[in-house]
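Presented below is the structure to which this report refers.
As you look at this complex, bear in mind that one protein chain is not there, while each of the others sits in place.
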Amino acid sequence: MKNDAGKWEKFFKWINGETTLDSVILAKSRRKRFLKRKLRQQKAQIMANKLKRSKRKIENVICLIVAAIFIGILLYTASGLPICGRWENPANNEVTKRYIEKGVEETGAVNLVSGMILDYRAFDTFGESCVLFTAVICVAILLKRDKNNTDITEDTETAEDDAISNADGNLILKLSAKIVTPFILLYGIYVILNGHLSPGGGFSGGAIIGAGLILYTTAFGQESTRRFFTYETFKKISSGCLLVYCFSKGYSFFTGGNHLESMIPLGKPGNILSGGLILPLNICVGIIVACTMYGIYSFFTKGDI
Amino acid sequence: MLKFLTENHYEAGAIILFGIGFLNLLLQDNLIKKFIGLNIMDTAVYLFLVAQGYIVGHTAPIAQAGEAALATKFVNPIPSGLVLTGIVVSVSVTAFSLALVLRLYKKYKTLSLDAVLELLKEDKEDESNP
Amino acid sequence: MILDYVLLGFLIICAIGTTYAKRLLDTVIIFMAYSSVMAVIWALLESPDLAITEAAVGAGVTGILFFVTLKKVHALKGTRD
Partner (left out) sequence: MNLILNIPFFSIFLAMFGGIVTVLIKKGDNARRLHMTITSITAVLSFILLLYTYYGRQRFTFMMGHFPAPWGNELKAGPLEAMFALLFSVVMFLSIGGGKLLIKKDVLPEKQGFYFIIMNMIFGSMLALIYTNDLFTAYVFIEINTICSCALIMAKDSGNSIIATIHYLIMSLLGSGFILFSIALLYSITGQLLMPQLKESVTLLLQSGRYNFQLTIIVALFTIGIAIKSALFPFHTMLPGAYDSANTSSSAVLSGLVLKSYIILLIKVYYCVFTIDMIRSMRISNLLFFLGLCGMVAGSLMALKERRIKRELAYSSVAQIGYIYMGIGLGSDLGIEAAVLHIIAHALAKSLLFIVVGRMKDVSLSQDYNHCLKCAAHKDPVAGIGFLVGTFSIIGVPLFAGFASKLYLSIASFISPVKMAAALIIIAASMILNAMYFIPPTVDIWSPVHVGDGNYGPRAKMSKSFVMACVAFIAINFFVGINYKYIVHIVELGIQLMG
């Protein structure tokens, strides 16, 4: 009855023109949603507490025992393995020998690891870039703003946070970011370009550049990064680089598989322009990784690039 | 066993770490800790692999231009390459799983897997007898 | 040799620490320490490529992602609440 009376009151109000229908319905649904969420939260709390006490303990003990046995078996297995650090181990066989002794000559890269992952076993590395690409697409599916993924409270929170960080100026952060970011980016570029000559390469360099971009964004806000890096550029750059990667690797697999001579000169080992396809591939991977890392970060924080 | 611990200490450490990570992934209720456990498990396997490629007294596989590279001078480059690939894979997986955790939190406001599963069961019961 | 044992022991302590740390923030910080030590171990095992990558990724980007997640799930004390 009480409820009905409420409804009638609202109805009269509406007839009298005091409220509009939309606002009534909206307020109602919003309150309902809010209540439901709160209820869920409480339920989750109670459940968590209840479960922790009873069932969990027994399961844990059983799992612990099983895992202990498992670790024991693995340790026993490993105890029969060849001793670490010896030259005669089976892992150091003719494959290793060729990679080391002929690596420089065949791939043109002085850094043998780089030569190995981008030339001898390039298919793995192609798969690896695809994993990264897939991951960023998945993060975009999950976190890019859409109608399933909007939360008013969260939006207000981020807006407030932005306001706070803009208000107090964040002087220390901004100043240090201004000084440090160029050096981070420079270092990242150095690591990428010297991937075939010294430790590092596309992936680590790209991660460093990505970290630099993230630092810049945290200091100056996303708006400042958006001036030169939007979602559209992100899409174009990363897919463009992956396509270049795909085609150049496709070319070398095609020529290799059909026993054709590759037309790409290897250059003089030790020079910056050497190593055949390794340098361009490293640059592509670096750009992809930098875009990906920055992209994932901005999807996490703002839900958009 | 003790001899093994002194000779193959990297392998032993890697396996213990693998076990800890495995247990965390399996038993932790909190999702963030679970995924940290996953990361520990992955790095443990990578440690195991790299230890296989290490050779005492040899240096990192970066040749000097113009010098002949000798297999008796450098450590095995294969495990490093494999692990490099592996690290990328585990970063991708971590990013993906954290994104999932964020969405889950937005929806259910909890990080506890058990609580969420329990809620799911209740939802189903509600649906089946309306 | 002794350094190996010390570092490995540190790794194991960190790994156990992530399990038992009460606050999520502590867990993530311990995990980042774990990654940094892992980078040192890669360097000891003569794989500088891995060391650079692990330092940039394990301790850098992964850490950032974890922190952002913690902030979003309101597990960081002192920023709000």
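Note that the chains take the letters A, B and C in the order they are written out, and that residue 1 is the start of every chain.
Just so we're on the same page, a contact is a pair of C-beta atoms (placed from the backbone, for glycine too) under 8 Å apart; a residue touches a chain by one contact, two chains touch by 3 or more.
What you see is a predicted model, and the numbers here were worked out from it, not measured in a lab.
Asks: Among the chains in view, which touch the chain not shown?
Replies: If we consider the entire complex, the absent chain touches A, B.
Asks: Which of these touches the unseen chain: A:V95, A:L186 or A:I272?
Replies: Of the candidates A:V95, A:L186 or A:I272, A:V95 is in touch with the missing chain.
Asks: Write the list of chain B residues that the hidden chain touches.
Replies: Touching the chain left out of view, chain B contributes residues 18, 21-22, 25-26, 31, 34, 38, 41-42, 45, 48-49, 52, 78-79, 82, 85-86, 89, 92-93, 96-97, 100-101, 103-104, 107-108, 113, 116-117, 120, 123, 128.
Asks: Contacts of chain A with the missing chain: which residues?
Replies: These residues touch the chain not displayed: 73-74, 76-78, 80-82, 89-96, 98-99, 106, 119-124, 126-128, 130-131, 133-135, 137-138, 140-142, 144, 146-149, 235-236, 238-239, 242-243, 246, 250, 252-260, 262.
We take it that only the chains that are shown with their structure count from here on.
Asks: I'd like the Å distance between the centres of chain A and chain C, where a centre is the mean of that chain's Cα atoms.
Replies: 17
Asks: Can you check how far apart chain B and chain C are, centre to centre, with Cα atoms defining each centre and the answer in Å?
Replies: Using C-alpha averages as centres, the distance is 12 Å.
Asks: Out of chain A, which residues touch more than one other chain, so two or more?
Replies: 111, 113, 154, 199, 201, 203, 296, 300 - these are the residues of chain A that touch more than one other chain.
Asks: In chain C, which residues are in touch with two or more of the other chains?
Replies: As it turns out, chain C has residues touching two or more other chains at 47-49, 53, 57, 61, 65, 69, 72.
Asks: Would you mind writing out the residues of chain C in touch with chain B in their complex?
Replies: Chain C reaches chain B through residues 4-5, 8, 11-12, 15-16, 18-19, 24, 27-28, 31, 34-35, 38, 41-42, 45-50, 53-54, 57-58, 61-62, 65-66, 69-70, 72-73, 75.
Asks: So in the complex, which bits of chain A are touching chain C?
Replies: Touch list, chain A to chain C: 111, 113-114, 154, 157, 191, 199-201, 203-204, 207-208, 210-211, 214, 293, 296-297, 300-301.
Asks: Sort out for me which residues of chain B touch chain A in the complex.
Replies: Answer in residue numbers: 1, 4, 7-12, 15-16, 18-19, 22-23, 26-27, 29, 51-56, 60-66, 68-74, 76-82, 84-85, 87-89, 91-93, 95-96, 98-100, 102-103, 106, 108-110, 112, 114-116, 118-119, 122.
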